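With one protein chain held back, the other chains of the complex are shown just where they sit.
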Amino acid sequence: MMMHSLNKHARMLTAGAALSLLLMAGAPAFAETPADTLVEGWAIDDIITMDPGEAFELSTAEVTANTYSYLVRLDLNDTSKVVGDLAESWTVSDDGLTYTFKLKPGLKFASGNPVTAEDVAYSFERVVKLDKSPAFILTQFGLTGDNVTEKAKAADETTFVFTVDKAYAPSFVLNCLTATVGSVVDKKVVLEHVKAVTPSEEYKYDNDFGNEWLKTGYAGSGAFTMREWRANEVVVMERNDNYYGEKAPLARVIYRHMKESSGQRLALEAGDIDVARNLEPGDFDAVAKNGDLKTTSAPKGTLYYFSLNQKNQNLAKPEVAEAFKYLVDYDAIGSTLIKGIGEIHQTFLPKGVLGELDENPYKLDVAKAKELLAKAGLADGFSVTMDVRNTQPITGIAESIQQTLAQANIKMEIIPGDGKQTLTKYRARTHDIYIGQWGQDYFDPNSNAETFTVNPDNSDEGKVKTLAWRNAWDVPKEWTEQSKAALLEKDAAKRAEMYKDLQKKVLANSPFVIIFQQTEVAGYRGNLKGFKLGPSFDTNYVFNVSKE
Amino acid sequence: MSEISQPAPMSRREWLMSDRPQSRLQARLGRAYMTWRRFSANRLAVAGLGIILLLILVAVFADALAPHSPVVGNLAGARLLPPGSEGYLLGTDDQGRDILSRLLHGSRLTLLVIVLVAIIAAPIGLLVGAVSGYAGGWVDAVLMRITDIFFAFPKLVLALAFVAAMGPGIQNAIIAIAITSWPPYARIARAETLTVRNSDYIAAVRLMGASPFRIVLRHVMPMCVSSLIVRVTLDMAGIILTAAGLGFLGLGAQPPLPEWGAMIAAGRRFILDQWWVATMPGIAILVVSLGFNLLGDGLRDALDPRESGK
Partner (left out) sequence: MTLPETTQLAGRRRARANGWAGNALRFLVIIVTTYLGLLAVTFFIGRVIPIDPVLAILGDRAPTHVVERTRELLGFNKPLYQQFYIYVRDALTGNFGTSVLTTNPVMADIRRVFPATLELATLGTIIGSLIGVPLGVLAAVKRGSIADQIVRVIGLVGYSVPIFWLALLSLLLFYARLKWVAFPGRIDIVYEYSFTPVTGLYLIDSAWQGQWDVFRDVFRHIILPAGLLGYFSLAYISRMTRSFMLNELAQEYIVAARAKGLSESRIIWVHALRNAAVPLVTVIALSYAGLLEGSVLTETVFAWPGLGLYITNSLQNADMNAVLGGTIVIGSVFIAINILSDLLYRTLDPRTRAR
């Protein structure tokens, strides 16, 4: 009897299990994304705002580039040039101070409102007055909250006039305007959403220029509209039917937050996503070998480096800095940890930028390093720490460096942390060694030249907090001067030579050990057409992509 | 019974099993022997004990047993080799390190975590519980209120928050686990204290003029130790799993330390093509914590047959 009743229960259980199995077995083995929708798996946890006047993150750059228009854009065929976006044409005055842009006729925002020079002027005004992270890209031309309405001004409905404070190289000014901070917002729409603010010492204006609303809102005129952003989950873009250019073939693009490379690869293989954006070397290889899938890659302007804080007495010795350059196993790292996702690169200007210098003189050479350390009086080595953010390939590279340093008796302890943790220390100059990446702020050699070679005040109170400052490196005055002079050099060839010379100096004698330049890779399903990665993070366009 | 005037010569076993112990020592040994007999009759429990002893041996002789360095690998030549490769019994990880050597050395970290957590958490719980139970009144109310708060707190979340605040690392992980695991010990110590507090023995000590501080420290706390030890043993598997969980989230031991949870996290990236990198340390954790659970389970059964299965 007892067994009988137990069996009854067992039967019920098996029935339940069978039911769930049926439910599962009936499911299709191969999922597919809708024909009019592109689904990308991508780590988008860096996004903190969608306001183009505030956003400065790499993932946001791609979304902004696809959903907003600028005056000018980078020419993808020749990245040392720019082409008109909203602007039909532009002229530079003879004194090099006044830039006049003529807008294309009949432009509309996604809302249906016309795009006017007034909107452009308002976009500049709000960026300068809000003064958020990327604002310096515009304010470095002498714009302030007090003069912006004069210096960035609508002359008439379709004419915008921009006045700079020095006769900069025009390539520099135009390059800066291709940054996402130059996005033109729909003034009418934004004005409907401004929030009143009590003016204060720190913020002198009575409204927030729609900043709070634009963090998740949208007021642009790009090929796509930004429909929704949910932090760490998803970004959804939809086709903008009011777009002035060629309409995008796809109705919708969804960026789905996925952190793990292996997860992205799995989902790509299963057809749950169309594009995988953060593939690591092993997974990238596997995708490349899969007949249903394709891969693409493009070098990006991001450098991975480690730097030695000059406040540390051991690290401040020039021989030690040089020894470190010989204590990285560039070849092994290049052929394993960053295979396919980066190329060994030791100079501070990435490939593709005006003035690039392709020289990689350093190799792993423990004997040479030991010699240098002995010269510095540190033949027995020393102990040092390295702040490492918890992401690949940085962690893997740090572990490899830890092992090669040990061969020269340098005991390196890894202090891991979240990106924001390590960065907090780095900015406070309390690290020994910092390993991380540096991405160009805008597509111009000055962005990197400035951060690696300019440090006018090396005290803790220094106002110009470049990477040189963060490592307490007192840059020779002539180098700083040379970097600034290059900014005003109108002859592009001469300008390039000046940057090449600077790079040689930094390569030979600086606390920066630059290891590689990032190659962005993506795996995508074979039925996608027109999927490409651009030369920078804000040129990864999806409006040409279609599905077969 | 009275007919037996001269006790017959006893075997050692009979002496231990005697229901009329002649000395306190004999009684104690006898009880221990009975416990051991009950314990050793449970084959699963003995297996558990075997696993733990093996763990300790491996930890002690890790240097001799490990065929390779646990931290220095061969990045260029031996990366992600499968198990059974020449010289690498369990394969290698993404830095070209021998997984077997890392597992063997990792046993030391596992033991370190367990021992330190026990050393930190048990005395805290003991002190709080004993003071609370002995003092009574508002001291009891306040201390137990604090204990309740820690009970109501989500444990793992608290440990996570703590490690995030203090910075990741094996020391902080140990402290975080200790901080979240003392409340049950306080409960037990308090309950034990309440039972001995009004005993004649304590009353006598009090009459002799001992200070409350001395009473708690010298007379109450020792009474609670034995039940605490059983409880701590039972908790060890949980401690191992929590430590591994923190390691998995990147908040525990840091590279290049061969902590098993962190090894799983590192292997996660290669799970599709190199399954062994994440699988091996998982098996190690499973086996060791299963060992502790089997041991604890058997111990409880042996110590208190009525409670078996609870």
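Per-chain residue numbering starts at 1, and chain names A and B are given in the order in which the chains are listed.
Rule of thumb we're sticking to: a contact is a pair of C-beta atoms (placed from the backbone, for glycine too) under 8 Å apart; a residue touches a chain by one contact, two chains touch by 3 or more.
Keep in mind that what you see is a predicted model, and the values were worked out from it rather than measured.
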item	value
Which residue of A:K81, A:R230, A:K411 or A:K477 touches the chain not shown here	A:R230
Touching residue (missing chain; options B:S18, B:T35, B:T233 or B:T279)	B:T279
Touching the absent chain when the full complex is considered, from B:L29, B:L54, B:I124 or B:I146	B:I146
Selected residue (touches chain absent from view) among A:L74, A:I254 or A:L303	A:I254
Residues in chain A touching the chain absent from view	1-2, 4-6, 9-10, 13, 16, 20, 23-27, 29-31, 33-34, 37, 39, 45-46, 48-49, 56-57, 131-136, 200, 202-203, 215-216, 230-234, 254, 256, 258, 263, 266-267, 270, 272, 417-421, 423-425, 427, 439, 441, 463, 465
In chain B, positions touching the absent partner	44, 145-146, 148-158, 160-162, 164-167, 183-184, 187, 237-238, 241-242, 244-245, 248-249, 261, 264, 268, 271-272, 275, 278-279, 282, 285-286, 289-290, 292-294, 297, 307-310
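Keep this in mind: only the chains that are shown with their structure count from here on.
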item	value
Rounded Å distance between chain A and chain B, as computed from the means of their C-alpha atoms	47
Residue ranges of chain A touching chain B (in the complex, touch as defined)	260-262, 265-266, 280, 282-283, 286, 329, 331-333, 335-337, 390, 392, 395-396, 398-400, 402-403, 406, 414-417, 421
Contact set on chain B toward chain A in their complex	71-73, 75-76, 79-80, 94-95, 167-168, 250, 254-256, 268-274
